[in-house]
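Here is chain A:
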Amino acid sequence: MSAAATEAGTLPDAPSGSLLHRIVWHWRHNPKWELWFAWWMMVVFYNLYGVLFFMVTRVQPPPPAWLDASSVVQWFDDRHQGLLVGFAIVFLITGFIVPTNALLAYSMRRMSVSRAFPYSYLVIYSMSAVPGMLLTCVALTVGAMRPDRDPELIHWLYDFAFMAFDGTMGVFLIGSLVWMLAILLDENRVFPKWFAYLNLCNALTEVVVSPAWIFKRGVFAWDGAITWWIDMVVFVIYTTVFITLLRRMIVREDFGTGPLPELRTEEEAAEDARKPSVSMGTAR
Partner candidate 1 sequence: MTNVASDGSRPRGGDVQSLADEPAEATGYVPGQPDMWAFVLFEAFLFTGYFVVYMVCRIQNPELYLQSQAQLDLRIGTFNTFVLLTSSWSVARCVQSAREGEFRSALTNVFLTILFGFVFLVSKLLEWAHEIGKGFGFSSNEFFSFYYFLTAIHFLHLLIGFIVLGVVVHQLWSPARRSQELVETGATYWHTIDFLWVIIFALLYVMR
Partner candidate 2 sequence: MSSGFEKRLLVVWLALCAMTIVSLLAGSSDGRDAHMPNAAITSSTIAIALIKVRIIFREFMEVRHAPVLLSRLTDLWVLVTAVSLLGTYWAGMAFSTG
């Protein structure tokens, strides 16, 4: 589809008015509708994820790995309602991951690199939701479901849940490296190179999680300063950055196959409009 040249950021004749009215208008007229939909789904998902995991179910920050069976039963007890309600919602919104991964893969399709990159990324990240999130949620929900179960079984579910969550970083790691490599090789300047290196940082912090398999106490356990806290700081920065960069990508998108045009400020866009010979979306 050729550039139904929407100037970066603003559509001609975009209506003001109620939110619903605007959404419907964009759905009908905005060629970037699917991109924006995916982006908003991603933002909603990550926010819900944060709220559900940290506040509703309170499974993050993770509890200690060294708790004994009776303490673990107590832990489940303290969170009984939150676990059941929170994870019920998580299971419902799991589908939101789909547009998220699609948008990320789209960013790689827009690049000048081989299609192997976005497709392998899609495969990897589709798989990663299973151990990286779903197994944990299932295990913890099962644990909360029957509080009168044998404490040793509940303890087992607890270990299983957190090891699945924190210990299976390998899949995410490879995904980050795929994205990094795509960005470094890309000639369409979809993302700045420093974001490729940030992917490497993220990947390295995921490697750092692996001692969690060995240690039940201390900074290398699944709740440790090194394997979780520092990791989480990097992950939050990384996620915030890529959400922002994806937004910029959508704004810049011209549906071409060449370099993505840079973002123009309003003054620059106005100046462009005054010079008829300057074509829209020329890469700087």
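Here is how the candidates were picked: all candidates are chains of the complex that A comes from, given by their letters.
Convention: a contact is a pair of C-beta atoms (placed from the backbone, for glycine too) under 8 Å apart; a residue touches a chain by one contact, two chains touch by 3 or more; residues count from 1.
This structure is a prediction, so every number in the text was calculated from the model and none was measured.
Chemist: All of 1 or 2 sit in the same complex as chain A; which one actually touches it?
Modeler: For chain A, the touching partner among the candidates is 1.
Chemist: Along chain A, where are the residues that touch candidate 1 in the complex?
Modeler: 192-194, 196-198, 200-201, 204-205, 207-208, 211, 214-215, 218-220, 225-226, 230, 233-234
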